[in-house]
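Every protein chain but one is kept in place in this view of the complex.
Moving on to chain A:
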Amino acid sequence: MTFIYLTLGCLLLVASSLLLRHASSASRRLSLLVFCVATACFIAVYGNIAGVFIAVPTALLIGLLTAFLLGKKPQN
């Protein structure tokens, strides 16, 4: 179960990062929402405080990897 929650949490953080890559404010809000759901997955594994503590650096790492792999979204 831990593995499933962690995988789901990471996938949601990837989605959140991809949404943040979009320039529109709607996608940024959605990104925040997805981040909150991802945090809930981490909380399910590690508990309230540790879950948030772990979700934040994981989001930072995934954001960094997204930036490295995909770069900035091209503007139309």
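Criterion: a residue touches a chain if its C-beta (ideal position, glycine included) is under 8 Å from a C-beta of that chain, and two chains touch if they have at least 3 such contacts; residues count from 1.
We adopt the following convention: contacts and distances are computed from a predicted model.
Look at the chain that isn't drawn here: its UniProt entry, checked against "SusC/RagA family TonB-linked outer membrane protein", "Ribose import ATP-binding protein RbsA", "PepSY-associated TM helix domain-containing protein" or "UspA domain-containing protein", names it "PepSY-associated TM helix domain-containing protein". Touching the omitted chain from chain A are residues 6, 20-21, 46-47, 50, 54, 56-58, 60-61, 63-64, 66-68, 70-73.
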